[in-house]
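Here the complex is missing one protein chain, while the rest keep their positions.
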Amino acid sequence: MNLNTLWEYANPKKFIQTTDRVLPWVAGLAALTLGAGLVWGFFFTPDDYRQGSTVKIIYLHVPSALMAINAWLMMLITSLVWIVRRHHVSALAARAAAPVGLVMTLIALLTGAIWGQPMWGTWWAWDPRLTSFLILFLFYLGYIALWAAIENDDTAADLTSILCLVGSVFALLSRYAVNFWNQGLHQGASLSVAPGERMAMTFKLPLYVSMAGFVLLFVALVLMRTRTEIRARRLRVLIARQRMEHA
Amino acid sequence: MPDLGKYADAVLSAYALSVVLIVALIVVSVLRSNRMRTDLQTIEKKLKTDG
Amino acid sequence: MRAGGGFGLGLSFFLIVVVLVPFSVGPQNALLAEIAPGVLWLGALLACLLSLDRIFALDWEDGSLDLLATSPLPMEAIVSVKALAHWLTTGLPLVLAAPVLGLLLSLPQEGYRWVIISLFLGTPALSVIGTFGAALTVGLKRGGLLLSLLVLPLYVPTLIFGAEVARRGAEGLAVTTPLLLLAGITCGTIALLPFASAAVLRVNLR
Partner (left out) sequence: MMLSVSDLMISRGGIPVLEGLSFALGAGDVLVLRGPNGCGKTTLLRTLAGLQLPVSGRIDVASESLVYAAHADGIKTTLTVTENLRFWAQVFGQENIMPAIEAFHLAPLADRPAGALSAGQKRRLGLARLLVTGRAIWVLDEPTVSLDAEAVAMFATAVRTHVADGGAALIATHIDLGLREARLLDLEPYRARALATDDFDGSFL
């Protein structure tokens, strides 16, 4: 596919028409895969000899953490597309993805805390990874709040894109800083979340299915929410125009 | 129902919380999607009849 | 550019935070000495945050921001001067006040030097990052809280490295690595962030 045809989907009307056909399939596939992954993980996997049944949390924790980061990455890319090519769908897709990313981050944090309680004996440890996710959570909150605070849509798109760009740089810096900081406090990462170096296939396969489920869920949600944002945008324009004509 | 042993609370609450959050996100997204669609249809119809 | 007014507020706020800490954690000198570098950094950061929304607010209200934007000065220069003004009126007084407040927290002898050095190196970054946040929220009616929400996560790396320098210094450990990283962050933000702030301000003036 050449790039020119790809940009066609940046046209709002074309996007709505295409997603009309695609969305039911993606949504169905997402439900199927996510359901399969979680049911497999919850009912049909053995316990880990060391971690017991808590290992089942991995099928939620790892995929949601993955999507928490990938959602931000997607927002970064769509923000760049908006800044460079000024395709409205791109900016609105970033806006649509943010709350999904926020919920994913929240799930990763919550399941991490629940997992940490029996494993480390504490709900919360200032482990570098957990801390980074907490900071990511704050970034999502700020980004969403900025979108909500600004009335003019184009202004909001411009400002949030730049915030996303600057935020990405600072998120990377924070990740590095947090690593540095915690090693400064404790010798070695005794509370690392990282699962054993080599996982058995019995754990890996359902994990992959669950990951695929989370990815599909993310895609389906973002498509649907982007459609909503496009309509909301058009609605605001129509209302404003109506008001102007009657003035 | 698999035997979750002494960690049953942790595993169950993790799954329950996550499922609740995901379902809530989906419900909110769908509701807002439907509302926008109907709102837009209403105003477009009105604009057409107004001229 | 000058004639902002009300910047002394930051200094008073710094004092209040530091005075309240012993009331909340108890009067044991050993404990206070241990947390003193962190408290000083946190107090300085919050005091900085408090005065951020004044950076552009006055100029926005009286229309000078529009007029400055159409003047021959490049927007990058305007935001840089604004950040510098904020640092001179807020950051620098905080750096100078820190040793006095360190006394109240029985900061260890070796700590003074490193607290001052780390604040001196770190507060410019706080001002520059804060100017970016202020540019993002200029003209918003309820911008104050949003500004804090946007700026706080951006402050994390500076706070971590700055407080680390102060803490290690107070404990007599080697400070080179965090010191270099802190200086790096400050130089990086001063060099690059004004472009983002200027872009954001142009968007907001449209």
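Letters A, B and C name the chains as they come in the text, with residue numbers starting at 1 for each one.
Criterion: a residue touches a chain if its C-beta (ideal position, glycine included) is under 8 Å from a C-beta of that chain, and two chains touch if they have at least 3 such contacts.
Since the structure is predicted, the reported quantities are computational estimates derived from the model, not experimental observations.
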Of A:R95, A:R129, A:R175 or A:R233, the one touching the omitted chain in the full complex
A:R233
Given A:N11, A:Q51, A:Q117 or A:S168, the one touching the chain that is not displayed
A:N11
Listed residues C:L68, C:L119, C:L136 or C:L152, member touching the removed chain:
C:L68
Residue ranges of subunit C at the interface with the undisplayed chain
1, 3, 5, 58, 61-64, 66-73, 205-206
In the full complex, which bits of subunit A touch the chain not displayed? Write them out.
11-13, 88, 151-154, 233-234, 237-238, 240-241, 244-245, 247
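FYI, only the chains that are shown with their structure count from here on.
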Whole-angstrom distance, CA centroid of subunit B to CA centroid of subunit C, is 41
When centres are defined as mean Cα positions, the distance from subunit A to subunit C in whole Å is 31
Subunit A, residues touching no fewer than two other chains
none
Residues of subunit B that touch at least two other chains are none
Subunit A contacts subunit B in the complex at 38, 42-44, 47, 52-54, 56-57, 60-61, 64, 99-100, 103, 106-107, 110-111, 114-115, 117-118, 217, 221, 224-225, 227-228, 231-232, 234-235, 238-239, 242
For the complex, give me every residue of subunit B touching subunit A.
1-8, 10-11, 13-15, 17-19, 21-22, 24-26, 29-30, 32-33, 36-37, 39-40, 43-44, 47
Note: in the complex, subunit C contacts subunit A through residues 132, 136-137, 140, 142-143, 146, 149-150, 152-154, 156-157, 160-161, 164, 168, 177-178, 181, 185, 193, 196, 199-200, 203-204, 206
